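First the structure, then my questions, so here it is.
Only one protein chain is missing from this complex, and each of the others stays in its spot.
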Amino acid sequence: MKIIVLLKRVPDTEAKILINSKGSGINEEGVKFIINTYDEYAIEEGLKLKETVGGDSTVTVVCMGVEESTEIIRTALAMGVDKGIHICDAALEKATPAVIATVLAKAIEDNGFDIIFCGKQGIDYDMAQTQAFLAEKLDIPQVNVIAEFKISEDNKKVFLLRRIEGADEKVEADLPVIISCAKGLNEPRYASLPGIMKAKKKEIKKLTLADLDSSGASEEKKSTIINWLPLPKSGECKIIEGEEPGEKAVELARLLREEAKVL
Amino acid sequence: MNYQLSEEERMLQKTAEDFANKSLAAVAVESNERGEFQEDIYKQLGELGFLGMTLPEKYGGVDFGNFCLALSIEQISRVCASTAVAISVHNSLVNWVILNFGSDEIREKYLPMLASGETLGAYALTESNAGSDIGSIQTSAVRKGDNYILNGSKLFVSTGDKAGVVIVFARTDPENRNQGLAAFIVEPDFPGFSIGKVEKKMGLKASSTVELVFEDCVVPVANLLAEEGKGMEIALGGLDGGRIGIASQALGISQAALDEAIRFARERKQFGTRIIDFQSTRWKIADMVTKLEASRLLVYAAAKSRDRGEVTTKLTSMAKLFSTRAANEIVNDSLQIHGGVGYTSEFLIERLYRDVRALEIYEGTSEIQKMVISREIIKEYDRIFPE
Partner (left out) sequence: MNDILIFGEIRNGELKRVIKELVTAGRIVTEGTGGSIDAVLIGKGASDLSKNIAGLGIRKTFCVDDNLVEKYSTEGYAKVLSDLITDSGYGYIFFGATAMGRDLSPRVAARVDGVMFSDCVDLRFQDGRCIAKRPVYSGKLFVEIAPVGKIPVFITLRPNNLPPADSAAGETETEMRPSGVMEDMIRALATEIIPMAGGRPDITEAEVIIAGGRAMKDSESFEILGELADLLGGAVGASRAVVDAGYVPQSIQVGQTGKIVNPKLYIACGISGAIQHLAGMRTSKVIVAINKDSNAPIFERAHYGIVGDLFEVVPALTEEIRKLL
């Protein structure tokens, strides 16, 4: 079985994110970059599936991103992934999900695939679109944000559980399929030291747009970010006044709903 | 500071960091409070390769070397110094000694199980009358046919009650103080081996420290490392690397103390001001971070020098002396920044304060390090600029 896992390099969850001096993006100075958190669950599920299915199954990570992304690919290889594909091309720097999907689809088709795992979203732009765009390009079904994964005996069907609002949704899907993963699905393994040693010898195939013969990047731009805005400063604590506790509670509920918008 | 780690070193550091922050942090508070040894943690450390870091692949090791071991111990120490000391003893004392002084047969027998973490190693050197003064060891080993018979007891053996492999130093020649020692591999199920007093310590509570008692303990001749009379050389050779381990432990504790201090000082307000904005706090922080980075330079240099196969006696002693002293000062300053709450067990700094004290004592006190350093530097002068 050919298992594909999508990988993205993003700023560390703990990093302080500030707008750059031009106001055209974030200031990357001093920011540590990591494997997109949700992609770790995708890697783990891919590796687990390989262990389940056995045979000559392979797990291949596909990563589009800057030169430095090699390091996260290497980490995935150290976790047990067999092979890496790194698509690195300056023309893709600000690619939109549609373009990314076009390019990824080409690389994945060239490699061959039976199932694709990805994170539920990148923790940088938080768009959560690439999966669906890619599914459409490859003409395969998609299942989003799963909490449980099982495969049929004949490896042709998957049984999934999606966490939706206040309920779990059981989903059945035919292979090939693309599945997005989130926290709770599994406990991603560490890159072990023997794994790090072995990773040195594994292949990372480097591709540019020319190699992929992909017209995707020439697609015209469909959207533009016109402003980067910082978070509004958190103000003073608003002490809710009232005659008696019930009255204060009513006012609090109103503020939480209408002002803070958390209810 | 940028220490120009290779991709592989960064990956290893990240694995150690992640393991410390997730798996270890999840149990560290409780196991230190209750004084519990976390067997599961060592099992995981073994699976990840941290217990065979300096061993060749043919013995199941990963052969990453002393510098990578230092990076790993540093990360583990940030979260649990007790676990770090066990890793240090296991790798730099036990594994190193067996690799360098064991026969092929002994290496094949013991190293794979040590590398995989199937069993832990302990180092039984100290006795009630032989601390810094190794030449005063009294535990005796008498050859009787195919065995040695050991009698005596060893103190302050880290994880001595959990280990499956114990390196024991004993006297084979009562007449020859320094050249009359030998090192043996002892397994807990050898007849005559028992565990004595379990120490109640001030800190490092998630790692046990015990007395080991040998009453006519039968050890096969094959388990003698190198030969009779080599004991002192083996003990000191092991400590050369062990001291880098302890120095790395100092780095991790110092980093944790610095992190805690800055985190706390940013939150804490007094007189309407965050205490991090007071000059008294800032000067402390400046001193702390400078001492920490200076320690790192020394410790990393020592580890890299050992990886190049150089004689590191003076450098490792300097690294240990400086970094463990610095760690004690940094932890002390961090606690002072915390004020009253730092004195309660609610805050990590309280544990760090208790743990860090051991570092200037074990594997050679600061005083011993100074003896070593001065002896070595005077030797160098005597050679280069004779009187």
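To keep things simple, chains are lettered A and B as they appear, and every chain counts its residues starting from 1.
We take it that a contact is a pair of C-beta atoms (placed from the backbone, for glycine too) under 8 Å apart; a residue touches a chain by one contact, two chains touch by 3 or more.
All of these numbers come straight from a predicted model, not from anything done at the bench.
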Partner chains on view for the chain not depicted: A, B
For chain A, residues in touch with the removed chain: 11, 13, 16-17, 19, 26, 96-98, 101, 123-129, 131-133, 135-137, 140-145, 162-174, 177, 183-184, 220-231, 234-235, 237-240, 245-246, 248-250, 252-253, 255-257, 260-263
Hidden partner interface residues of chain B, rising order: 29, 263-264, 267-269, 341, 346-348
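Just so it is clear, only the chains that are shown with their structure count from here on.
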Intercentroid distance (Cα basis), chain B paired with chain A, Å: 40
Chain A - residues contacting chain B, complex: 70-71, 74-75, 78, 190-194, 196-197, 199-200
Sites on chain B touched by chain A in the complex: 7-8, 10-12, 14-15, 18-19, 47-50, 53, 57, 62, 64
